[in-house]
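Apart from one protein chain that is not included, each protein chain of the complex appears where it belongs.
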Amino acid sequence: MKIKELALLIEGTIEGDDNVDITDLSGIESARQGDLTFAMDEDKLGQAEGSQTVCVLTTRNSRKSTKTLIRVTNPKLAFLIAYNAFHESVSGESFIHPTAAIADSVILGKSVHIDAHVSIEANVVIGDHTTVESGAVIRKNCQLGVHCHIHPNVVLHENTILKNKVVLHSGVIVGSDGFGYIRDREEIYKFPQLGTVVIEDAVEIGANTTIDRGSLGCTMIGAGTKIDNLCHIAHNVKIGKNVIMAAQCGIAGSTVIGDNVTMSGQVAVIDNVTIGQNVRIGGQSGIIGDIKDNAAIWGSPAREVKQTKKQMAVLAWLSKNFNALSQIIKEKDQG
Amino acid sequence: MKIKELALLIEGTIEGDDNVDITDLSGIESARQGDLTFAMDEDKLGQAEGSQTVCVLTTRNSRKSTKTLIRVTNPKLAFLIAYNAFHESVSGESFIHPTAAIADSVILGKSVHIDAHVSIEANVVIGDHTTVESGAVIRKNCQLGVHCHIHPNVVLHENTILKNKVVLHSGVIVGSDGFGYIRDREEIYKFPQLGTVVIEDAVEIGANTTIDRGSLGCTMIGAGTKIDNLCHIAHNVKIGKNVIMAAQCGIAGSTVIGDNVTMSGQVAVIDNVTIGQNVRIGGQSGIIGDIKDNAAIWGSPAREVKQTKKQMAVLAWLSKNFNALSQIIKEKDQG
Partner (left out) sequence: MKIKELALLIEGTIEGDDNVDITDLSGIESARQGDLTFAMDEDKLGQAEGSQTVCVLTTRNSRKSTKTLIRVTNPKLAFLIAYNAFHESVSGESFIHPTAAIADSVILGKSVHIDAHVSIEANVVIGDHTTVESGAVIRKNCQLGVHCHIHPNVVLHENTILKNKVVLHSGVIVGSDGFGYIRDREEIYKFPQLGTVVIEDAVEIGANTTIDRGSLGCTMIGAGTKIDNLCHIAHNVKIGKNVIMAAQCGIAGSTVIGDNVTMSGQVAVIDNVTIGQNVRIGGQSGIIGDIKDNAAIWGSPAREVKQTKKQMAVLAWLSKNFNALSQIIKEKDQG
């Protein structure tokens, strides 16, 4: 890619030789000949100058350099926009590994890449530029959009729908049976799990996360949402757009999570509650009721962050002043 | 299936045309021509009348309908009993995908279904009507009963025993090494993990759950028990019958869990304790000692629900009345 194209894309100003081609983007430590890297400060700029990089993204006001610079407002953000653009433009040819098992009725788009030991069952439709890596299993009637990336050993159960640019990391399970049982006298009956899962555009889901299918309706993950590793999304959960959910969170059945919610790790949310938009949730919180829009909550059970912090401080203070406190109560008891 | 057979099975009364065949069961939203659905109230009954369903399970006392009704005491329970019966009666022929790698010494029952890229190692025995889906790995000497369902990418390690009607969802690992180490001076030694896992009838285990094998004895999951996704069952754990364990619970080594226990999500239980029968455990509880039969516990560390709730209320009240409290203590300190 020409350096001029890149500068245009990230609204940057070139300083130095602008007749340079970029072969790849990398961190300073691993920069090779032809790479572009970024430097947030002058220390890092010094390091970059000592590396084989040909071009450095840096701030608007840092010092001049022996390397070609592209000056931008936020070098880190510019780097990632550049990186994503750079890697998106590389589009492979169609490839199907000879060990893949693909049913006759499967419909494959253009430039689809299917790797070793993949299984794709009847009536699956896969959009253009989608990659399915080794060992992934795509069961009957699934529909995958364009530019999806299915990493190794992912499983998509029957009727799963992935829109476009969905990334599922290794070991993700989508569409497994929900956990729906009814105890009646001495028996446990399983409620049929007949629904499906719909995952909208640009969703990314972390390694070994599991997403159950709806029991009768569907489980939904809204556009732009990012879910980290080892999360559990139960049947009929509806997650809004642009939600960020850190690792090992668990969302129980039929719960609704609004747009732009941010959730730290190991949060648990019970079934059938609604979390509003823009809510921020602290790590290891346990949510047992509805939460209003824009709230910041923490604790198990979760309350407003302020309230949780005050209770923690009060308990610490009481613990420190325990002798006086117990003396007062003893005196009271004695009358 | 004839509607009369179905009505008999669920102890229902037919109202309307009883000369109808059912082709499948489904939720109201997705009902197709020939399907049976259920309606818990008259609103839902109205919806069902507008759908293509031929027959509706409903309550004993709801209004009459243009559709054929089967009246029962609990339509939801009746629906799932009907659903399970309906789907059980469909028994496939034997099938082995040409890409499956099956050792010569493996013994397969009748109507066994083995899908793409499955590996089955020496001396495995698989019972009648059992299905093993794509990418599953069954290592040496495993024994699987009849009507088991092994979903994609499950791994069964050596010597695992599954009784009948066991369902393992995608990505489940059974029989991995237990986490047994001894620190001695500067070294960590691994204790050999030589035991196995026994999973009894009608157990169902959720996606990406892991069950370690016993170190010397065995890890046991009792008949009828249901375990949700991403749970961890350590070596030598004994889980009783008809236990319901929600997602992301972790049970440490050699712990015993009694029959009919119900556990919410993200519960942790330490090693070598005993949880009695019929115990109910709230979400995110941390259990660090034995628990008596029939207890209801919650919290980390877990206590009786009543006690945990009272402590939470007291702390909230103290936090609210902190000014008065701190004033009293200051006065006391001053004499």
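Going by the order they are written in, the chains are A and B; count residues from 1 in each one.
Just so it is clear, a residue touches a chain if its C-beta (ideal position, glycine included) is under 8 Å from a C-beta of that chain, and two chains touch if they have at least 3 such contacts.
Note that the structure is a prediction, hence the values are computed from the model and not measured.
Peer 1: Taking the entire complex into account, which one of B:S26, B:Q143 or B:T210 touches the absent chain?
Peer 2: With B:S26, B:Q143 or B:T210 as choices, the missing chain is touched by B:T210.
Peer 1: Of A:S62, A:S170, A:T274 or A:Q307, which one is in contact with the hidden chain?
Peer 2: Considering all chains, including the one not shown, the answer is A:S170.
Peer 1: In the full complex, which bits of chain B touch the chain not displayed? Write them out.
Peer 2: Against the missing chain, chain B presents residues 99, 101, 117, 119, 135, 137, 139, 153, 155, 157, 171, 173, 176-177, 179, 181-184, 186-192, 194-195, 208, 210, 212, 215-217, 230, 232, 234, 248, 250, 252, 266, 268, 270, 284, 286, 288, 300-301, 307, 310-311, 314-315, 317-318, 321, 324-325, 327-328.
Peer 1: Over the whole complex, note the residues of chain A touching the chain we left out.
Peer 2: Contact residues on chain A toward the absent chain are 25-30, 76-77, 79-81, 83-84, 87, 97, 99, 115-117, 133-135, 151-153, 167, 169-171, 204, 206-208, 224, 226, 228-230, 242, 244, 246-248, 264-266, 283-284, 300, 312, 315-316, 318-319, 322, 325-326, 328-329, 332-333.
Basically, only the chains that are shown with their structure count from here on.
Peer 1: How far is the middle of chain A from the middle of chain B, if each middle is the mean of its Cα atoms, in Å?
Peer 2: So the centroids are 27 Å from each other.
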